[in-house]
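Following this message is one structure expressed as structure tokens.
Of the protein chains in this complex, one is absent; all others appear in place.
Think of it as A, B, C, D and E in the order they're written, each chain with its own count starting at 1.
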Amino acid sequence: MDPILYNKIISVGVYGSAIGLILIGLYAVLVKKHLTKIVIGLSIIDSGVHLLFIAVGFIKGGTAPIFSEKGIELVNQGTAMVDPVPQALVLTAIVIGFGVTAVALSLVIRLYRHHHTARIDHIKSLKW
Amino acid sequence: MVISPVHYIALPLLAAFLMPLLAKVNRELVRIIPGVVLTYLLFVSVVLMQRVTETGQPIIETLAGWQAPWGINLVFSQFTGFLVSLMVFMATLIWIFSYRFKKVDNEPALKYYILFMMLVTGSVGVVLTGDIFNMFVFMEITAIASYSLTSFYRDRDGAEAGFKYLLIGSLASTFMLLAILLLYTQVGTLNMAMIAERMHTVPVGMKVTILILFLTGLGIEAEMFPLNGWAPDAYSQAPSPVGATFAALVVKAGVYSLIRVIFTLFDIQGAYQYLIIMGIITLIIAEFAAMKQTNLKRMLAYSSIGQMGFVLIAFGIGTKEAVFGALFLMFNHAIIKSLLFMSGSFFVYNSTSKDINGMSGIGKKFPYMGFLFSIGAFAIVGLPPFSGFWSKLYILIAAADESMLALVAIILLVSIVEIVYYFRVVAKLYFGKPTDKEVVHKPTFGGYFSMTVLAVVILLVGFYPDIITGFIHRAADTLLDKGAYISNVLSMGH
Amino acid sequence: MEILKYIGSFFVLLGSVFLFLGALGIYRMPDVYNRLQAGTKSSTLGAMSMLLGIGFLQPDWMVKMIVIIIFIAVSNPLSSHALARGAYRAGLSLFQKEKIDAYEKDYKSMEDKEL
Amino acid sequence: MKRAFILLLLVVVGWVLADTFSQINFGESRMGDIKQQETVGAYYLNNTVEKLSVANVVTAIVVNYRGFDTLGEVTVLFLAASGLASILYRRKKRGEHDVMILKNSSQLLQTGAKLIFPAILVLGAYVFIHGHLTPGGGFQGGAIIASGFLLMFMAYKDYHVSHNVLTWVESIAGILFVSVGIWGLISGATFLENILGTGTLNDLVSGGIIPLIYIAVGFKVAAELTGVLETLLNFKTEK
Amino acid sequence: MIFNIIFFSLLAIIILAAAIYAVVQKDLLYAVIATGVISLVLSIYFFIMQAPDVALTEAAIGIALTTIIFVITIRNTSRREDEIPVNKEPDREEETK
Partner (left out) sequence: MEMNIVLYIALGFIGLALILGILRFIKGPTAADRVVALDTMSVIVTATLALLAYIFQRYIYVDVSLVYAILGFIGVIVLARYLEKAL
């Protein structure tokens, strides 16, 4: 099989699922009315973005940037190592995303406690 | 230990981690520690500003021992130093104002002071850092502290405003992450000076996409037009010291990041026009919305958005005078809006409702507070003896110099709107029929003190603008000198 | 060493087949308890033999593989037990027409003791 | 109408993203040859081993090159925990007890949890102590330990972790992290600089302050997440 | 090569199906379980793209911690997306100033 075509298909698969996740999450955030669903949408968007980060850092035939004995051996054989920077950034981003999710859910709980509903079309104190 | 910019971040963090322990020792320490830290930071600001002004060179602090492009660095130039000093000064005053906050309940007080201090640290970090991803991290620190503080009160719709803010804010952070990712793929670095240096190698289409993503992400913190839906709710539902903090610190950090991205990182001319257009739209919509408001805090919030539109316009003109005017306006806005929020929240406490109508005649009951509020109102609309006059004047002159006469006309027109709604409030305060409600909350001594200091600063800058213009001039020069920024930061690495 | 390769390959293959059968089980079985049966038993066996196979293919890894196998052996029955109990208490009925519900009596008596 | 607008927006966003990422080839190295200039990624890969003796380059970036980010990340988690506690705060009525779980679980689950819990703690400790050698690190280890406590919460009706202990662990770990940074500042280097000897590659004790920081982060994250879980589990809305 | 393509597209189909299911499903508990599935597949993705660190992080929080905070939220709010609102006045606690 033509390697260029192969690469195209794989890239469509990976980028496509990442962008698809972003779009699906965005749809949930914009259209859905239930607060928990909106938070689920946010976390799906986050997943998509993290996947994009890793996909961009990936190098074909590369290996993880860890210089264990095996890693050094692989590098000496000429294997490339994937870009470590996006991985490091994603680690930070995942933690931040988790923190935001936790705060968001606690807000949902408090809104439910006040209004006895978690749907934004039933909460009418402020304009949405 | 030499005083260095990293103290701005390290010490508040140390104090924040320490505070839960110290709260077990003594309840009062929870209130005192943030003040001690902020006062020390004020001292740091004075020392560093002096050093920067003497040498004329920015202080570049490397972190973790890695030079500029490889590690993270903090840049304390005349521009960032000016903003940071302003922020720390305002934060100290707000701390004094809110010293007796939540006197009864100790547990929420602990959380409040931790979150407040982190809000300050996050905004300061956004301004100081020289690394784009680090800026994102500090932005998130600011944001999470803001979400929690917005929904701090249980008896208002705080949770709703907080959730709204969170929703918009996390979409913003997603866009910013995407922009950082694309930028990294194009230039292979995260250091802002290095990005600026390599920016010319990026294809134009990609550059525009990245810029748009950045503008969407950062415009939310900076209250730019279609993205500022969170602001009025957050301002009006948050505790009043937090509202003042938003106006004085958080928005400033947002505008800073926007300006840094457009002025330093990118070299696209169209971005400036975009700033002007968005600024005009923001200004007009916000000011007319402010006129329609009946709730005092919402009115102040919309007015704050309008002022940010003003700042964006001034930055968009892009000449040295305009940038000078914009920085001056940022300074003025921080001080005046805090004063308005502080005195306004006091009126809201003591009136029958949050409406402007509810506080009629309250100025007669509290002449001093009414006086302070009037100073703020007169200053923000730009009446001559107050500080707000000068910034407006400089921006108008700058616009006229660039022969943007339509812009001048719009600004003047909007100023009239501004005058109308602020004067309406002031008139209501003095000439309205007093309601017979008992005085519930007298302001604390700290409240009086910080408001008086702010009013004095307004009058002082109004009569002698020279005491501040020197700093602002140098700050504007530093901001516009992109080459110097790059060479200063990167020369550390070679 | 060749022989280890063959043993390992066999176990990996066996494991994958069992994993597949487990998944087929949860797809084809009629009610939740049967699915639980298929899903957890078969897939536990599958995962364990696959890990064992990898241990044979790469003898240095054997220790860690056995650790994982022990973990799976302890944790999987726990989760399936908790799930079956949860499903039962959530009120899901059994599939058969003439039910033989041996758990019912125990459950009733347990309710009193609140075990 | 509104839905059509949203769909249009989604199409535009999707198209822009697809168009942009089609210019970024998947699986292609972008590190060595961007406009003949070295990227930070390549620099880290080429220099970490000799300068820091840390096997895991991602750890080296997270803790050392970009250690300031990690400080911020820890702060974010700390803020999330504080913010969550302040959002869900309510004064307890007199005589009100913490009720986390309504029913006890089965004997089997209790025994199993008792059996697995130490293993989870050991695994968490393993992950954050070996952060510089293998995948994982402080955050992951802390999250694993918190999951272990979650298992105990699920298994036992009255399982509590003392709030005091959590506060102490959290604060001391946080102070340790910042102090390691300030230590560098005091000893004349920069904030968070690796001032200890780095040792030899792939040793357990290597990489200077990196394992130290990861241990602090691990304890802090574990305490924070456990605290978050406890706060959330304690909160009940009456329906 | 063909095999790789098939495997990747299987993963893409699974993750997108789980995501769509999470958004479309009216029962929020099912949506939460679907986020668990997303996290599982995501971690395979990370693993294949040679990011074991990230895969480990996703494993550590995606499977247990995210699930529990969502489940607690559902416990404290409503489980159905199309819940019927209880017609009660907003319930406010008094505040100490």
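Convention: a contact is a pair of C-beta atoms (placed from the backbone, for glycine too) under 8 Å apart; a residue touches a chain by one contact, two chains touch by 3 or more.
Bear in mind that the values here come from a model prediction, so they are computed numbers and not experimental data.
Novice: Quick check: which displayed chains does the absent chain contact?
Specialist: The omitted chain makes contact with A, C, D, E across the full complex.
Novice: Who touches the missing chain here, D:147, D:206 or D:226?
Specialist: Of all options in D:147, D:206 or D:226, contact with the hidden chain holds for D:147.
Novice: Can you tell me which of D:31, D:52, D:120 or D:221 touches the chain that was removed from the display?
Specialist: Looking across D:31, D:52, D:120 or D:221, the contact with the absent chain belongs to D:120.
Novice: Touching the absent chain: which residues on subunit A qualify?
Specialist: Interface residues of subunit A facing the absent chain: 61, 63-64, 66, 68, 70-71, 74.
Novice: Suppose we count only contacts with the excluded chain; which residues of subunit D make the list?
Specialist: Subunit D touches the chain not shown through residues 101-105, 109, 116, 119-120, 123, 127, 133-136, 140, 144, 147, 150-151, 154-155.
Novice: Which parts of subunit E are in contact with the chain that was left out?
Specialist: Residues of subunit E in touch with the missing chain: 3, 6-7, 10-11, 13-14, 17-18, 21, 27, 29-30, 33-34, 36-37, 40-41, 43-44, 47-48, 50, 52, 55-56, 59-60, 63-64, 67-68, 71-72, 74-75.
Please note the rule applied: only the chains that are shown with their structure count from here on.
Novice: Based only on mean CA positions, could you tell me how far subunit A sits from subunit C in angstrom?
Specialist: Taking the mean C-alpha position of each chain, the two centres sit 30 Å apart.
Novice: Among the residues of subunit B, which ones contact at least 2 other chains?
Specialist: Only 105, 133, 137, 140, 144, 147-148, 151, 154, 159, 162, 178, 185, 190 qualify.
Novice: Two or more other chains in contact with one residue: find those residues in subunit A.
Specialist: 10, 14, 22, 27, 35, 52, 55-58, 62, 64, 66, 85, 87, 91-92, 95-96, 98-100, 102-103, 105, 107-110, 112-114, 125
Novice: With touch defined as at the start, can you tell me which subunit C residues reach subunit D in the complex?
Specialist: 71, 74-75, 77-78, 81-82, 85, 114-115
Novice: For a test of understanding, state which residues of subunit B touch subunit A in their complex under the given definition.
Specialist: Interface residues on subunit B, with respect to subunit A: 133, 137, 140, 143-144, 147-148, 151, 154, 157, 159-164, 166-167, 170-171, 173-174, 177-178, 180-181, 184-185, 190, 233.
Novice: Using the touch definition up top, name the residues of subunit B that touch subunit D in the complex.
Specialist: Touching subunit D: residues 1, 4, 6, 9-10, 13-14, 16-18, 20-21, 24, 61-66, 69-72, 105, 107-108, 111-112, 114-115, 118, 121, 125, 131, 133-134, 137-138, 140-141, 144-145, 147-149, 151-152, 154, 159, 162, 178, 182, 185-191, 198, 201, 203, 206, 209 of subunit B.
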